[in-house]
Structure formats: structure tokens, C-alpha cells
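Taken from a larger complex, these chains appear in their original positions, while the remainder are omitted.
As written, the chains take the letters A, B and C, and residue 1 is the first residue of each chain.
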Amino acid sequence: MSIKSVDERRLREVALTPDEYRAIVEQLKRAPNEVELGMLGVLWSEHCSYKSSRALLRRLPSTGQGVVQGPGENAGAVEIGEGWSVVFKIESHNHPSAIEPYQGAATGVGGIIRDVIAMGARPIALLDSLRFGPLPASARHVEGVVAGIGGYGNCIGIPTVGGEVYFEDCYASNPLVNAMCVGLVRTDQLMRARAEGAGNSLMLVGADTGRDGIHGASFASLELDEQSAQRRPAVQVGNPFLEKCLLEACMDLAHTDAVVAIQDLGAAGLTSAVAECAGRVEGAGARIDVGRVPRRERGMTPYDVMLSESQERMLVVVRRGREREVETIFQAWDLTSAVIGEVTGDGQLTVLDGEDQVARVPVRLLTDGVPMRRLIGLPPEPPYGLEVDALPPLADPGASLLRMLASPNLSSRRGIFRRYDHMVGDSTVVAPGGDAAMLRIKGTRLGIAVTTDCNARYCHLDPHLGAQLAVAEAARNIVATGARPLAVTDCLNFANPDRPEVYWELEEVVAGLAYACRALDLPVVSGNVSLYNDSNGTSAIYPTPVIGMVGVIDDYGKRLGAGLSAEGDFVLLIGSSHNDLGGSEYLKVEHGHVAGRPPALDLTREKAVLRLILSAAQSGYLHSAHDCAEGGMLVALAEACLLGGIGVRCPAIRPEPPLRLDAAFFGESPSRFIVSVPSRAMPEMQSLARRHNVELSLLGLAGGEVIEFEGQLKLSLAELRMAWDSMVIS
Amino acid sequence: MIARVIVTPKPVVNDPQGLTVKQGLASLGFREVTDVRVGKYIEVNLEGSSEHEARRRVEEMCRQLLANHVIEDFQFDIEPERKRR
Amino acid sequence: MKFGVVVFPGTWSDRDCGWVIDQVLGQELVYLWHKDSDLKGCDCVILPGGFAYGDYLRTGAIARFAPIMEKVGEFADRGGLVWGICNGFQVLCEAGLLPGALIRNASLEFRCEWTHLLVERTDLAFTGQCTERDVLRVPIAHGEGSYFADPATLSGMEQRGQVVFRYCDAGGRVVPGANPNGSLHNIAGIVNSRGNVLGMMPHPERCAEAELGGTDGLKLFRSVAENAFKVLVS
């Protein structure tokens, strides 16, 4: 077989390697035509095929108690009780957001919502995990992304209840935009996007098809360079209003039995939707006629139609003879629907343009034919030493605290989340601003807690440990609300894995995730991988495995907030502190280094602490709980005070050597919480901590309008709030 | 000097506003409408300088701020007299 | 008491309003589809929040031509209770059932946060359960809630006492710092001259249960329900 029949430029356009082309010709036993080449190109892209990461991902635990749907569908699902399941997934939209922040972020939100709808679930919450270059240079980008996420979520009426934002140099030309959607469904009504039943109809519903984003999937699988500018027509403009109608119509559909499956159209459009849907059923195929696809523009070729990434479209597999019913439902929402083909039993994806056959490819070749890439991982030199003993001692804890609170990575995110409707749905019982957010499940006492977390600086310094710390922190955030962690979705954002040190990071991160998830009994039920977050091959992002986590509480009446809630309460530090300054925000803000080893994590200790907090919350001993994360104990304490509007008086901290004072205040030892306990519950709380074998120390008493450590620092809440509210993004 | 800038979505770019307005007009009985595109109109008053110079500056403004070249086109005209159109 | 909640394509507070009416208050509830032209015998029509037709072009601009709106207009003319919340307020202004218009927030940003409202009228069907100069804590969630009317209209409204809610601070002082969107005269809600059509930007249906952070919104729903009761027994 020779590759001469196709020129190399054309191969580059569809992002296939000569080897991959050869594999295609071998399996097809002929050369693919133009349309087939385009279809294979997108489905064999990294973005769709996971050819560099699939083998690694198998290491993640994906089963466990309550898992109703693991990876392989549009989203994962976990049972939460009383016949309900939560459906959730996180996804990246990094490249489009780098090119066009508003629309890139907006369509990222639109895409992840459709994944949840495809499961038959009603989306009830959104979260956004963002990474930018330093302010103020990145301000316009931040502004665009935040406006885009709000623009889509607010319009469609799904509350955006959580997320995270970090600023680091490494994201300056490769910002990250990850969006997570959480939905709710009766477990027995969960749908799966399987094209069952030869002869059933394939209907395309929602927006008309235009020339948007052709080759978007391949685009997401390449590094950004000057040529990206020419690919700009790839940018799509979202229509949240249309998606709202699509959402409601799909919810109406789920009440009929006319429908076998719903599949969203995302990257690689119709090609991917049809192939994926058929690919999930042994021996299934599909025949579609592009001539029947409603179009927005004139003069579109079959190639354009098959590869278009127009937003707000769904593929519906309809029982034969029931098409009218489906059409009527969509008509009620003023949406177009068209029968574009049918399910077959021949295992082939056949594309017609009227009478003419324009493509015919085995479904398996599209979905599973791509040769997996075997990459090599090599650890880089570990250049990140830190001599903690060489650091000057903490001079003025108060001044440091003010600078820390004003640092963009720690300051209040209110300026961002107040631009998101986080209340629509009348279910948000723990609002954004603290740890996880919580939504009640109407008609029950159940609540679900949701969060996204990742300290990528830790992952940069030690990917294996950093990944574990991300899982542990997410679990702590869930537990801080009184909820029990259930399951994980992850978004693995990495640089170019062809570079051995990047692939090594990926391997290490996946191993760390697997290890932590096993230890904490947290199955990974869905996820996404975004590679090639480099620009011009020079600046690479930190490895950024964003953890999305969902937890459940049996009675949301027992939920906890992060803020102090009553004067006179005892304020306690749960867990033990060590000289954990490596990779800390303190080290960066006060000493200008990103160095050292991230804090050591003992997952057995972590579990004990999580159990203690859950059990104390359950018993009603706690008035509030807040986890200690970036910025350490003192920043967590200040946040608890600011969120509650109540100060705290504490005796001076006299750490026992070798613990340093700066580490006691600002060190980032994991497995710690700040909790407030009413005095009457103190004895019980103390004995509970003893029983769990967890260290508990009394910090001080809640009350007043200042935070004071006698003789060490005294600051008014007003001063602290000024520093904390200082982030300016627009 | 007054510049009147019109910013429109590029022809291939999806224009949800335009689509929705078109449907709205149709349901009001304006069935003769075949297509609607919605853009921005920006009126910029500038001080001094020649028309030639103003043209150069406004072009620059469009490129840097007024239009998003990824998804939008722009055009403008300049009128020396400062009176509202 | 029968509440009718209008659903336009793009509406999303319909379910939240429905939840409060039906589950919290235990009142009768019907949803009114925008394409219908029958109010199904309801005593109070709610135009809820959302982005009807995406709020494309202008908020409420396309929604006001929905078939149901003709009936809502007739109902209002007969003295029926019509209550526009957020997007519903915008629709009522576009439809000319209330004076003025709602424009982009002065900050140009969407804002979702708690505000305080000074209640200036307690003689209305919507506010009967409020005390004189009551201060309510109610959240907003909008990008275009800045109330505008030309000076003559505005002064006429003030003279006739058509301003029902004004943004204020926690102590009830109507100050610029309490104005979240740049509304003229800190206006958060107004009523027509007859007193049966209310429009307000804040979301009372989001604060009708303690677990959502407050119950002040329930006062307004109760007022409407009680009012109907009073009308019935009198």
C-alpha cells in the first residue's frame, strides 16, 4: 500500500500521520475518499480517540458502590438514594477559549450540558474550573471567559454553583477552561446513547447545521501556533436560548417510550455522534443522508455537513413509526427535527447524499481503529529544592496575612460568582463562596455537594503526590458541608505528551489519582483529557488534573457552612500541622518561589479526619467547617471569619519545635479543618476526636470584629475584607 | 469629527440573535423577511485632526477594541461635521 | 386562589414560582403556555423570570407578542392581578402594561446577589402582608434591570405612588450604594396606576424558605393569596 495517493498536506489538514493513513488503507482495503478521510481524521484525533491516554485511563477505578454508569457514556451516574441518581461530567474547552474567550467558554458550557441531557437527566448545576496567566495582563481574557460562562449558564437557567480560578505564569498563553455539569434523573429512567434496533430512525434535532468549527476536534489536538489564526472560522457562537428549548424538549421526550437513545453532537459533529452511538452496540451500523440535514448556509458539501460542529444539536434514535410523536414534541418548542437516516445491522456507517453514496466506513474502524500511541515518559531533573531552614522567620504575621488575602489566588471570588446565577432552581442550600456548594433534591431531604479542585503547583512539583492531594482536597471540600464523597469526574489538562517529561507527568498523575481514589473509595465515573496545551512548543502548562467531585447528605438540614455562625463558639483546628511550606502560596507571595516538595499526604490520616468531621456533623456538634487549603490555617481561619462576619480571639501560637511559626500559620499541611463548636458540644467533640485518633487543638473563641492572636496579630474584619475583596478583573 | 462604526457577525458565523429576530418578525406577520443579521452600531466623536488621520485612528480602534476580529467584521464612515445622524 | 404561571420559550423561573405556590403555599397552580390564549380561570397571572427568546434584541421584546399576552392585557384591563418578576417585569414594560423600560445594568455585569427592598406601598394586593416601610431581603439575578423612564413619566409615577419597592441598605435607607444596577430613583418594582399590575426585578420566589437563605419573598405570595381570601369574604 502506498501513501502516494494522498498528499501530505492533505494528511496534515485532517491531522493524520502517514502511519495512521496506512492503517486506514489496510483496514479499508482501499484508499478512503475525501469525505471518509475527513471523518477518520476527526475521530482519530487525540480529542476524540484518546489514542495517547486511553491505556493509562484504564488504571482509574471506575466501579464501586452506587455506580450506575461508569466511563464510556456521555456522562457517569451514581445512585444517591430514594430512586435518584446524579449524572455528571467535566470537560475542557481550552483551545476555543484561548482564541475567543467569550464564545469558547460559552460553548464549553453548552457542550457539557448536552452530555448530561443525553443521559435523560435534567441538568441542575454547573461548575467552572479556570486557569489564567497573571493579572492584570490576563484581565481581558478572564473577563471574556467569565462573561461567556455566565452568558450561557444564566440564559439557559442552570445555576453555576462552584468552580475555581488560579493565576500562574504557565497559563499565560494556554488558559484552561473546564466546565462540569451535574444532572438529576430517576435511576430507572437513565438513558444510554446506544443505537439499538436495526430499522429505527435517526433524527437530528435542534439547530440547523452551518460551517462552524469544521476540524475543531483536530484543532484541539494540536499546539497553538501562528497558524491557529487561520483556523479561526473554527470558532463557534453558542445559542443558549436554543439549548434551553432543546433541553425542555428532550425532557419531554424522556416521558415517552418513542425514543431509544439521545446523543449530543459535540466535537466531530454528526460523524462522531452517529459512530459513537452505533459503536456502543455490537454489530450496529447506520445509514444517513446528508441531503436531509437542515442547513443554515447554502452550498455546503457532504464533507462540511459530516464535520460541522454547529452547537445545540442532538441525535435521537427513534423507534420506527414513532417519528411523528418526536417531531410534535420538538415543534412545540419551535425546534426543527429531521429524519436523516436509520440504524442498520451491517456494522457500517454509510453516508448518502440523496442517491449517491459518499462514504462507507466500518463503525469499528472509526471508533476503535486508531492505532494506540505508545509514548515514552521520562522524569525531568527535579530542580525544585527548597531549604526550609534557610527561609527568614515570619516577621509580621498580620502584614503577611493581608498580602496573602489580596493575592489573586486567595482573594474572594465573589466578583466572579455573583456574575453567575447560582440560585435559579430554588435548590442551592449552600451557595458558592465556601467549600463545596450544596443543592437540595426537592421532594426529599437529600442534598448533593459538588466541587472542583486541583492545586496544579503541587502537581508540577510532584505529579504523583499532587494528584493525590487534589483528590483529597476535593473530598475535604465535600465533607466540609457535611456530605459524604461519592464519586469523581476528572479533566486531565496537560501539555504536549510527545515530550517525554510531559508524558511522564501524565503517567504519574493518573497513578496518583488511581491510588487516592482507591484509598478513599471514590470511583471515577467520567472524565476528559485535554492535551497539547502548549504554545509554540515552548511554554507548557503545569499538569492540571482537575477533580470534579459529588457527595451526598441524607438530610440537608444537617449541612454546614464554612463561615463562623455564632459568637462564643469554640474555634478548633482539626488535624496536625507540619513544616509544609513546599509549593505553598506563602512561599510564592512572601518569598517569590515555586519550589520544594508538596505537603506529604497520609491517606489513612485523611480518612480518619474525614470520618471525624462527618460524624461530628451528623451528631450536630459543629456549627461550621472549613478545610485548610492554600494559605494554610490562618487564611482558612480568616475566611471562616469573613464568611460568617464574626471575628475570633486567640492566644498566641507557640509552635513546638521543629514546627516553625510561618508553617503553623501559613503551611499547607493537608487533612485539616477549621471548625466551630458550641461550648455545650465541646466535651463530646473532644472525645469523638480521641476516638478517631485525630489531633484537635483549640485556636480561640468566636466573637467580635477582629481576628487576634495575642501579641502576634490583630486585624479588623473590615481591613481583612478590603484585602480579600481586592481582585479586579474587569 | 464623527465616526459611525458598524460591526457585524462574519457571514459564516452563527447569529442566534438574527435567527431569533427573524422568527419573531415572521410570527408578527413579516413573512417577506428572508434573513436578519444583528450587529452593533457605535458612534464615536473625536476631536481635531484631519479626516485622513481620523480614518486611520478609527480603523485602529476597530481593530483593537470595537470589533472582535475572530467573529466580526467592521466598517465605518467619517463625517467631519459633528452632528447626529 | 388560583395562580397561573406563564411559560415562554426561555423562561426558567416558572418552576421556582410553581414550587412556592404549590409546595410552600399550598395554593392552586396552572402553567400557561405562551401559545395558548386562555388564562384557565386563574386569579393572578405571574410572568416569571428567565430569558424569553434568549432576551435577544431586547429583553422581553419578542415575548410580548406571544398569543397569551393579549389575554394577559385584557385580564389586566379588567383589574386582574398580573405580577411580573425579573424577565416578566421586562415583558410588561415592553408590552406597555407598565411605564418605562429596563436597560443594561450600570456595571454592565450580570448580578446575582441579595438586596434589600424598601416597601413603599402596603395597600396593594401584592404587599398586604408587609408592614409600613418594611425592609425585605430579596435576591436579584439580572443583567438588564436598570429602570428608566423619562422625567415626566417618572415624576408622575412618584406623585401617584407607583413605586412599590426601592433598593435600600439593611437599615432601610435609600442610598446610591444600595442600588445594584443604576435604576433611576433606586426603583426595584413599580405598579400601574390602578394597582393591579406589579413589576419587580428581584426574585421573591427565591426566598420563600429558610433553607434558601430567607423567607421575605413569601410575604408577597401570601399577600396575594390572602387578598383573594379577603375579596372572597367581603
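Simple rule for what comes next: a residue touches a chain if its C-beta (ideal position, glycine included) is under 8 Å from a C-beta of that chain, and two chains touch if they have at least 3 such contacts.
Only a predicted model underlies this, so the values are computations on that prediction, with no experimental measurement involved.
> For validation, list the number of copies of each labeled chain in the whole complex.
Stoichiometry for the full complex in this file: A x1, B x2, C x1.
By our rule, only the chains that are shown with their structure count from here on.
> Using CA atom averages as chain centres, what separation in Å is found between subunit A and subunit C?
Comparing mean C-alpha positions, subunit C is 36 Å from subunit A.
> Among the residues of subunit B, which are close enough to touch at least two other chains?
Each of 16, 20 in subunit B touches at least two other chains.
> Give me the residue numbers in subunit C that touch at least two other chains, ranges are fine.
53-54, 56
> What part of subunit C is in contact with subunit A in the complex they form?
9-10, 12-13, 15-16, 19-20, 23, 49-51, 53-56, 109-113, 139, 141, 143, 203, 205-206, 209, 211-213
> What residues of subunit B sit close enough to touch subunit A in their complex?
Touch list, subunit B to subunit A: 9-10, 12-16, 19-20, 23, 68, 70-71.
> Over in the complex, which subunit A residues touch subunit B? Could you list them?
Answer in residue numbers: 99-100, 103, 207, 210-212, 232-233, 235-239, 241-242, 296-297, 310-311, 334.
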